[in-house]
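In this view, the complex is presented without one of its protein chains, the others remaining in place.
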């Protein structure tokens, strides 16, 4: 095992993908000469050249759409949309073309496209740059939605995504890029069908994904000091959801808190809560709780931003309420 | 009470709005010379002239954004986005500007914008023209989301929306335009804060909105023949959700089915289910059930489209499962 | 001036146009009879564009079209049986019936739709061309769209990207002077569409879209320019739709006179005249073509009528391939 940053893990995944398969190329805003907004693609232009590391103009709809076309044309494009905030401009291409072409064409065409984007808040970049819209994407039939939370997943999920015949969206939490972690090198391609138990426990299930995983783990550590053993689940794949692993955990703990950085109303946490109710109602000792963001455009100042987002202490409080 | 179509009700609302307030104008694709895609604005160009009934080029992002600007500039624009399917192209303006400006500006600006659009499936117009994305909109803080299901609401909600200082989105189910109903003329401006009990009952709550209301009512009629008294709730306002009315009903019936034409995973029905669990867990005799669309781009042929969407018999079946 | 090469060539172009016209006339009838549903956008009046341009593309080239694509698919060679079955929504349709009128697809002919979000096909076409360029294949992607699409942001983004990267895509604007009910001058501040290509340093021509020979010549030339690695090119075809925008349109936005004025330039009638004047068409040729088409159409209708519906159990098919998932 080596210790690397999440950013380096993404870069390692990109390099391997580009080395393995000549059909793979990376395109997006400033992935090349700038070195990537989050430096994920730094050095790749020098190594792979401008044909395979393509800087695009600011035109999200078209370069995502071009990724769809290139995938239809036999390539394996990795499109980087700088952040989920700008992906709104490409949502028509994503929903109406990428996700739909296979079905609309009666199965004649498929779109092996991988789209990566940074998501999430926590860096004081204010209302227009702090969205967490993975939940919206998870609503779309025909695509896979991945949320790597560890360095192993940051690298491995990208490689796994490139094996898929249909569009895969990878949400990298912007806050994680500088995080260091142990890369499990024996996992060249990680599984992208299962949630993972990141910490076993028996008193309550903390169910989350992406950047919030680390907050849930921090909460679990704190709870352990109070004698509460929380099981922490990392969903990893929002679509298709691995409800089996969730239900197994909840059937054991009888209590669940879902943590999601999206605004509470209409969050993906609601879906998880609803499915737990549907699948394990009679096993529940209390209603499934949610710790989400406050319903406010994320404000710039640190104290307000922190107050708006899920935090370990809010998770701890939610657990205490559930148990109390 | 007069009997009119939903389409005529929308038109009546538009006319009254235009007559009452010179700041009100309508803009969108083909609202003028064409007479409106769904004929909602037929005759208005002749009556109010091209300054106030504005045909726009095909450029959803810009004419919605121009609506935001015009609202900031003191007008009361009603923007018609032909259908929710095309509104994806305007979602950046909606989320990042319309919904956010008040907060980002520290309360200095507000955006009194009304956006209307047709939504929903059921007319065999296939995958790209059959979305139900109201749930996505209901996730956005800072806006109001209305789903008129009756002729009274089709007219009255528009007038109420124009009184709001912040953006309001009105989703008119395309299937309803030709439906006839009784216009309650004593309701010049309807309330837009409350859900409505459309049929009282005591055995189960059927909770829905928009086009699905009529399917839920049909199911309730059928259930009545089996001796099951279903209470039918029309949410009317998806954001802010009137959870009080929902909980009152569920506390009485102890069982609920949420019906939503969106794809099941990540649907607004999940939010309703989650909130019912959060607010009335100990009153529930069974898990809240959901009847939603199948997770497939809506297919063209009638038999497959029908199979993909919620239907009265599916609701009846869900109720039977709950009760049985 | 473009001329007819020979009798065979002339009859072929005429046949293409007539096939489209008759197929669509029948489709309109079938719509009234309740056999076809949803949206149906007829191409009648614009046949010279598809008939004159599609044959310029080789089998290896790709076509991206809109919801008004019956003509393009017919000329491209997808069988009328498959197309009619698609209009019916039958499993034997060219998209297994999933798409209907707006969503014709044919992988075997590199026909990528049938895309019904206005301008939504342009980025896809750019990407197809990018794949060809990266593969070093000398293929061309032809991308059809209407004048209304010119107003959309994706038009702008796509032309820029294609020109910037010198991609082998041919942009084909079918300017029928209306976007639904909005006349060109009411949706474009600069109604000279071909002139817009300059903003992207892209070559462009305006072509008489009612003249099948002019279309053929201009398109043939443009396809070869693009194929030879000169980057993208732009063609604006000036044409006109004789019918309503869709089956729901009351046509309040234009006069009967205007429509009739254009009907005098009917691409089929005028080309028939050209052929007759050149003594390349005899009455019996015409009758023969018409008869063959009538037979083909009736066979297609019979085929569609008899074709089975896709079973409801297969509803969730073709959403994704992955065996991992159930939804």
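A, B and C label the chains in the order they appear, each numbered from 1.
The rule is short, and it goes like this: contacts are C-beta pairs under 8 Å (C-beta built on N, C-alpha and C of every residue); 3 or more make two chains touch, one makes a residue touch a chain.
On a predicted model such as this, the values are computed, not experimentally measured, just so you know.
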| item | value |
| --- | --- |
| Partner chains on view for the chain not depicted | A, B, C |
| Touch with the omitted chain, as defined above, among C:47, C:69, C:132 or C:157 | C:157 |
| Which residue of A:128, A:193 or A:248 touches the chain not shown here | A:128 |
| Sole contact to the chain not displayed, among A:86, A:214 or A:268 | A:86 |
| Hidden partner chain, touching residue among B:5, B:33 or B:59 | B:59 |
| Contact footprint on chain B, counting only the chain that is left out | 25, 51, 54, 56-57, 59, 61-75, 77, 92-93, 96-97, 101-110, 141-144, 164-166, 193, 240 |
| Contact footprint on chain C, counting only the chain that is left out | 151-157, 159-160, 162-164, 186-190, 195-196, 198-202 |
| Interface with the unshown chain - residue positions in chain A | 29-30, 32-35, 37, 39, 55-59, 61-62, 85-86, 89, 123-129, 264-265, 294-297, 299-304, 307-308 |
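Note that in this section only the chains that are shown with their structure count from here on.
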| item | value |
| --- | --- |
| Greatest separation from chain B - chain, by CA centre | C |
| Interchain centroid distance [CA atoms averaged], chain B/chain C, Å | 36 |
| Where chain A and chain B are represented by their mean Cα positions, the distance between them in whole Å | 30 |
| Residues of chain B touching at least two other chains | 61, 85-86, 89, 126-128, 265, 295-297, 299 |
| Where chain C touches two or more other chains, by residue | 97-99, 103, 115, 117, 120, 153, 319, 327 |
